[in-house]
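Each remark here refers to the structure printed beneath this line.
All protein chains but one are shown at their positions in the complex.
Labels A, B and C are assigned to the chains in the order they are written; within every chain, residues are numbered from 1.
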Amino acid sequence: MKTWLLILVSTVLVNNFVLVRFLGLCPFFGVSRNVNTALGMGLATTFVLTLASICSYITYHWLLVPLEVEFLRTIAFIFIIAALVQFTELWIRKSSPLLYTVLGIYLPLITTNCAVLGVALLSTTDNQSLAEAAVYGFGAATGFTIVLTLFAGLRERIETADVPAIFRGNAVALITAGIMSLAFMGFSGLDQP
Amino acid sequence: MKPQHLTNRFQGGLVVSDPTATKVLPVIATGLPTTVVLPLQTSHNSYTPNVDSGQAVLKGQRLDHLTPSGASPLLAPTSGVIKSIARYACSQSPGGAVNSIIIDVDGEDNWHPDAQLFHDWHQLSRDSQLTALQASALIGHGGGGFALYRKLTSATKPIKTLIVNAVECEPMINCDAALLQTAANDIIAGAFALASLCGADNTVIAIENGKQQILQSLVESLTDNTSNNMTLCVVPDIYPVGAERQLVEVVCGVKVVAPDIPSRHGILCCNAATLAAFHSFVSTGYPSLRRLVTVAGSAIQKPANFDALIGTPIKDLVDIAGMHSPMTAEHSLTVGGSICGTGFYDFNAPVLANTNCILVDKPDKNPVTEVACIRCARCSDVCPAELLPQQMHRHIQAGKPEDAQAFGLDACIECGCCDQVCPSNIPLTASFRDSRATLRQRHQIEIAANESARRYDMRQQRLEQKTLEKNRRLMERKRALQKQTASTEQSSPQRPDADAIKAAMMRSRQRKKNRPGNDSTG
Amino acid sequence: MQSLSAIVKQIVSPVGVGQIMCTVLVALLPGLLAHTYFFGPGIVINIVLCCVASVLIETVCIKLRKRSVYTALTDGTAIVTAFLLALTLPPLAPWWICVLGMLVALLPGKHLYGGTGHNPFNPAMLGYAFLLICFPLEMTQWLNPANIPETQQLLPGLIDSIRITLGSSHLDTAHWDAITMATPLDKIKHAAPENLISTVQGSQGFIGAYAWEWSNLGFLLGGLWMLWRRVISWHIPVSVLMVLALCYAVSNIPLAGSAVQVTPLFGLFSGAAMLGAFFIATDPVSAAASRRGQLIYGAGIGFLIFIIREFGGYPEGVAFAVLLMNLTVPTIDHYCKVKAKSRDKHEPG
Partner (left out) sequence: MIAAIVVFSVLAAGVGYALGKLASRLPADASSLADQINQLLPQTQCGQCQYPGCRPYAEAIATAQAPINQCPPGGEQTIHALADLLGREVIALDTELGECKPAQLAVIREDECIGCTLCIHACPVDAILGASRMMHTVIASECTGCELCLPPCPVDCIDLQADTVNIQRA
């Protein structure tokens, strides 16, 4: 149990996938226009990522290793993630068409989101157990969701701010993301007991 | 009759120590003005005139077609000749000029024959009392500008409590205090009459803590007409305790959030001056066309309360009150009190039914500069409606008033408290007032658009229906034709023979010869 | 309209934004005096440097935005940022640390977002965090607090301090026993040399670490005075200090290498807790807008200060705690909406 908490703290706060490892930046900037869509995207990614890390663990240890084709793991993981994303896309298209239109291209883009593939690959290299891989995936996704929602809130506030013309739009968003990762440096060293 | 001192209060508000509160200004009666102006478009009513220029009118005569049911009519305040119906200055409309009826007063001031609506109020049935009240065009003198008739009829629940709002919490306004001193009995009688009309079982007269000497005179006049269900409450003087919803919260403990109104909670709140006017209407049968207006401000020599005819240009009152220095463009004119009063630009504008105070102030020597909002949240501390003005301001400044609605823009009572405490001197209430107007206009556009969408859908359905109908009929005829051709083929398979055709042609030629025959061979 | 405002505004505390900021500066004095008494005049030099830098940067930026320099300077927010940044810097830090800190504080911290009122991050803390991460050596050159009876520590006078700050003479550690220690908090984690431990236990410092409790007491006095003048509201400082004290009370962290328990009072009166709670967290522009939001904001800061101090890598957590909560402010404001509905508070009459 203690290690799970440590994994969670380390993936969500200490080395957050977006602000410290700089993975998954394209949806981070693409979907953070308003808080509700950011939350929608975050939940979708959490769903995909947690299931993907579990399935990739299973395929890696029960399929690839017995068949000695570990080198195929990247393709297998991408295949799993694509299937999960397709399922999520169908579900969101059915349940909330507005979210589906607003997310637009970024929903299928979860497949190519480097954070998602990164988690699957990293959890195999650190040879974690199944439960640890699941918690690792869930932690990474929650970190991604929290930071994405906070960043969306910040961008909404900056929309109403009187930013100089040349900085308006993505420039001020990029600088703000930089300051966010500066702030997240405060958590460094949190997971060394 | 011992006054009850109420201690519960609403959130926020401004503690105001106003030296003018205790001193009651003298009341000056004014005669008839030379011209009278009646705007056709005010905040809550719009009239279509049924008179045209040059026509003579008598006092109390109705000047408009009663368009929407329940709207109160427009009555001529005095007799005279209609000079013109043109755009004229008005203190209520932000644009400044509004179509108005301008009457040259002839001075006889004689009533129109059917101006007296009844002879004895108590014989009338409740419904005829209500229709008489509507015909009397009695508009609330408080500041809201709603017709008393509309207030009564918009009550969804039976009215249990009637509150007489004798509170004058806004500094500089003095007309209610003067009325309490001179006509306390009229107000009480008016309160009784209205209570019996709307069936309220207890009546509360609310007065401010700061007005001690008026309190004594009220207590005496209350003891002589002894009645059990009328109580006198003294409310703490925190601005805006005189606002309808805040007074209801202090007196009855019911928190009413705009746009909801107290009459939907069985509570009717009426201004003291309205009740005095109601009493004069009930006792004489003639609509009351006069009201007390305070004229004060730093530029006025002798501030006083004027008993003025509704429609009198404000310029006449200011001339009587006298000014230190002649009026210049920098002088600031305000209608209403000094905290939530709205500025206006042309002091020829007329006195309306809900104009309770005119302030004329000297140009401000050190104008304050507006600085950016630092989100210090003082305005949300003093906001009596418990809103977040700093968040509303941020969204309005970014050009998105609809986002400000999430922070309570619709519940804003435009009381002006936030302006007074803002360290950055931002004109918050003015920006909220404008944004609410824009949102009202957008709402109107949306209603019109929905109406067009409905008509478009109906038309589409009708056309679809028609094409379906046509196809169905076509199908039927085709089927009938097929049936018919099938049946004829079975009974006579070969073609009809040639001589039958020849005989038919012979007959037609014969008929053609007969027709021209009548003119040639007979 | 104006004749009345005199009546109303007298009742409510200092009126304009400029007066508010002046009151904040005056409130900073007690803590500042305690600081100079224990850590020498270096802090005053820092303040002068920061103020000069902030005025210059502010003027340049406002001119670039073609706005009136007078109103921008007189609203005093730049000066307050300068004071707060200077108070967090070590007394004998080189001069470019102050200038660079002010640059980072005012450019990306404030003018990037449109000047006063629009910056989501606390400018002073942004400058300090940037300096702490980029120049860890210079930022932890804290002098040993003066006048500890056992060590009779002498402090460099004003002239020496200026020369050191300008880099003309090197700080020879042999003479002035400068040790790389951010604050006494540092030794809670890394068992610092014995003499300092003893000073804490035996020192006359009644509650906190020897020198720091006096400067915290000074800031507490300044903060209470600001509360009384109604320049700030109680919501943020109370929630920060309460949560911090609660965390210390709940988790009994032993003082490094000794049986002494860290009492909540010790936690509150050491490091930059009081300065953070009363002056830094209550910066209205970067704090939450609604009072309810401010309570959540303050509680978050208190909790994060405790987490970073006890488990994090940096000795003092106020800067990062404030920055991290500044991140969450827009989302807090997004969800702290007005849901006022008509209701019957109690039976009428």
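The criterion applied here is as follows: contacts are C-beta pairs under 8 Å (C-beta built on N, C-alpha and C of every residue); 3 or more make two chains touch, one makes a residue touch a chain.
Only a predicted model underlies this, so the values are computations on that prediction, with no experimental measurement involved.
Chemist: Who does the absent chain touch among those shown?
Modeler: Those shown chains that the absent chain touches are A, B.
Chemist: Of the residues A:Asn15, A:Asn34 or A:Ser181, which one touches the chain left out of the display?
Modeler: In the full complex, the listed residue that touches the missing chain is A:Asn34.
Chemist: Which of B:Asn8, B:Ser154, B:Gln213 or B:Asn450 touches the chain that is not shown?
Modeler: Per the contact definition at the top, the residue touching the missing chain is B:Asn450.
Chemist: Considering the whole complex, which of A:Leu5, A:Leu90, A:Leu130 or A:Leu174 touches the chain not shown?
Modeler: For the chain that is not drawn, the touching residue is A:Leu90.
Chemist: Among the options B:Asn110, B:Ser217 or B:Gln441, which residue touches the chain absent from this view?
Modeler: Result: among the candidates, B:Gln441 touches the missing chain.
Chemist: Which listed residue (A:Cys26, A:Val69 or A:Leu130) would be found touching the missing chain in the intact complex?
Modeler: A:Val69
Chemist: Spell out the interface residues on chain B facing the chain that's missing from view.
Modeler: 441, 444-445, 448-453, 455-460
Chemist: On chain A, where is the contact patch with the chain that was removed from view?
Modeler: 31, 33-34, 37, 63, 67, 69, 72, 76, 79, 83, 86-87, 90-91, 93-94, 97-98, 100-104
Methods note: only the chains that are shown with their structure count from here on.
Chemist: Which of the two pairs, A-B or A-C, is linked by more C-beta contacts?
Modeler: Contact tally favours A-C.
Chemist: So how far apart, in whole Å, are chain B and chain C when each is placed at the average of its C-alpha atoms?
Modeler: From the centre of chain B to the centre of chain C is 53 Å.
Chemist: Averaged over CA atoms, how far is the centre of chain A from the centre of chain B? Could you give it in whole Å?
Modeler: Between these chains, centre-to-centre, one finds 55 Å.
Chemist: Need the CA-centroid distance for the pair chain A / chain C, whole Å please.
Modeler: 34
Chemist: Residues of chain C that touch two or more other chains: which are they?
Modeler: 115, 118, 333 - these are the residues of chain C that touch more than one other chain.
Chemist: Give me the residues of chain B that touch two or more other chains.
Modeler: Answer for chain B, listing residues that touch two or more other chains: 372.
Chemist: Please name which positions on chain A make contact with chain C in the complex.
Modeler: 35, 149-150, 152-154, 156-158, 161-164, 167, 172, 175-176, 179-180, 182-190, 192
Chemist: Enumerate the contact residues on chain B facing chain A in the complex.
Modeler: 372, 394-395, 397-398, 400
Chemist: Where on chain C does chain A make contact in their complex?
Modeler: Chain C reaches chain A through residues 65, 108, 111-115, 118-121, 126, 129-130, 133, 304, 307-308, 311-314, 317, 319-321, 323-324, 326-331, 333-334.
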